[in-house]
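Please read the structure below before turning to the comments.
A protein chain is absent from this complex, but the other protein chains hold their places.
Labels A and B are assigned to the chains in the order they are written; within every chain, residues are numbered from 1.
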Amino acid sequence: MKLILPKNDLPDQLRSWRKEFTVYLPQKLERFSHFMPLDDANARILEQPHNTRIPPKALFLPMTEALVKFTRFGTYEDANMEISPRIVFGMRPCDAQAVQLLDTVFEQEQYTDPFWVKRQEKTIKIGLGCHVPCANGFCTTVGYGPFNKDGLDVLLTDLGDSFLVEVLSESGKTLFENLHEASEELLNQAKEIQNKAHDAMPIAFETENLKEKIDQNFKSDYWDEVSRSCLGCGVCTFLCPTCFCFDIVDEVQRQERVRNWDTCMFRIYSLEASGHNPRPSRVERTRQRLSHKYAYWLDQIGLIGCTGCGRCVSYCPVGLDIRAMLRQAQSLPFEVSHAE
Amino acid sequence: MPDINALRLEAKRVLREGIVDVVVGFKPGDSPLHPQPAFFRNEDEVEELIHNGLCKNNLANYLTRLPKQEKVGMLVRGCENRSVNSLIVESQKERDDLYLIGVPCEGIIDWRQIVEQAGEHISLVEESETLVTVHTPAGVNSFNRFELLHESCQRCLYRNPISADIVIGDPVANGSLDPVAQKVKDFENQDIEARYAFFQKEAERCIRCYACREACPSCYCAECFVDHNAPRWTESGATPAGMQGWHIVRAFHQSGRCTSCGACERACPMDIKMTYLTEKLNHDMREKYNFECGMDAETKPPFQTVTLDDKNRFFLGGGN
Partner (left out) sequence: MTAKAKIALFQCRWCLFSPADQEWVDTQLPENIHLTKSPCTGRINPLYLLNAIQGGADGIMISGCLPEQCHFKTGNLAARRQLEEFNDFLHYIGYEKERVRFLWLDLQDRGIIQKELAAFEKELEAMGATHHLATRIMRAEGGENA
């Protein structure tokens, strides 16, 4: 189903949804944008080509959430899991694809994360394609694109004074009941915009055989070279839409077991109770991060664990660029003789 | 503007003559906006050495990350030199194991302001003493350099390295103390509701990524207080109490140890202001103890030097 939504009608459309849903959309926060609930005064869509600073994965895997309440006397209570219905409006395809990738982590055959599942069930995702490339994104390099539809219930294409609304699911359909079908002309215009945007995204590195290069160079000095200036902070992982690691901690003083975002870039992430740390330095930790995204995800589900959003490139405090690191990895030899 | 050729020559010399094992400086990054800290171990590598207003990291940070026994050469601006001194005072490095190549500093440009004003597609940035010229697909724009500087640099009191082995470049005029002190007083003079509102608004954006901690040369604890479960000083998640606790304590742990370099703010992905906290503490160290961090490599900070002379400074006994 392909419909047209005039931009002038958008504020009213958003307000109409607010009766039943909490509507999250990118709004201005300091110098960047952030997914926040719409209140009446802010019924404006931000005109910006790039994505929010914090990815919308935060709406499905919160930065901090209580799992269990307990008392000193040994009683337990599951956390309240009341999630009211939500619409996430203006998700970029890279972020939506990432949430779908995370489904493979949190909704497995044997184990399901009830918190993640509940949030997914209660959320309708409306995407907005990127008609101009962002500065550091590389979605097409990793197999996706600025108008990718995976993980979305609806995809919007900006046509200037209206949006093309492509409904992709049943829940998406219920939101746009009173719109007209798109004309042939507008459909063609949208197609052109989408193709042009896709072609305009530069290819940042070669993915063919990248996994093999990474796997076969486990002991290479390359890892030391590329990670020299890495500070071991959490910026790349916390801003990454596909990173999902978490730490579970008992906040005894407020009697809750809490799950917080965690990062493999911290030294203590892999520190074991014995004192042994299998990843003692930034070398091992950087190797882990790159390998996880571009090799181990492939081993586990056959897809690269990165959707090319570019946030890690833009916000690394020391200017490390994962695209350059992977180009360098591609220049490594295939088979390395292991002189043990 | 830094004399890159002279800097390279000196870096090559100290490597060639075995005075140092490594020279820490900057090299071009993959984006014109982001030069990267770099570690040069031979003369060929030094060809990549650069130094400009977009070099936003405090290199002294790496002194506690490189192997302890290495002799380290480092390009240092004013704040970096003082950070190095502070680390020597705290026994994190011996002065004899260092060769400091001083670079007078005209301030670090806030790259996010460039993006805000010229958009995110930047192909080239050129600098002069007064202008920053930015090339984008839409055209070329020039901006007033001072206005683009990071706030810490606009009010910097020590732009020239004070104890480098060699200084390459002409001295730069320092900022004056009065506006710095005034800024702290202005904040203090706001009413309590306004002060708290500001603090709360800044702290609540925190995502606990600890980029501020990792970018700071003074934050080198093997175990940070946030990593403790017993005692549990404050929450580790992005909760209101946790975020506030993090900012309060990280700043407080810098009392007498902060050189106002601003690397913390520049590293933060959420644009959180923190230097207003450390500047208050730096101001108190100056006013109460006549102490400025890093002015030499011997003087211990006030919290390490208690004296009976304090006895009449604070509250007297018996009820207050």
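In the analysis below, a contact is a pair of C-beta atoms (placed from the backbone, for glycine too) under 8 Å apart; a residue touches a chain by one contact, two chains touch by 3 or more.
Note that this is a predicted model, so its numbers are computed, not measured.
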Which of B:163, B:218, B:234 or B:275 contacts the chain that the document leaves out: B:234
Given A:17, A:32, A:115 or A:222, the one touching the chain that is not displayed: A:115
Residue, one of B:147, B:188 or B:223, that touches the chain absent here: B:188
Residues in chain B touching the chain absent from view: 187-188, 192-193, 195-197, 199-200, 207, 225, 231-235, 238-241, 243-245, 248-249, 251-252, 255, 277, 280-281, 284, 288, 302-303, 306-308, 310-311, 313-320
Residues of chain A (touch criterion as defined above) contacting the omitted chain: 24, 34-35, 54, 58-59, 62-67, 69, 79-83, 115, 118, 251, 253-256, 258
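Everything that follows uses one rule, which is that only the chains that are shown with their structure count from here on.
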Where chain A and chain B are represented by their mean Cα positions, the distance between them in whole Å: 31
Interface residues, chain B side, partner chain A - complex: 29-31, 34-39, 56-57, 61-62, 112, 115-116, 120-122, 205, 207-211, 213-215, 223, 227, 229, 232, 235-239, 242, 266-267, 269-271
Contacting residues of chain A [partner chain B, same complex]: 29-32, 49-50, 53-54, 63-64, 134-136, 228-229, 231-235, 238-239, 247, 249, 251-254, 258, 260-261, 263, 266, 268, 313-321, 323-324
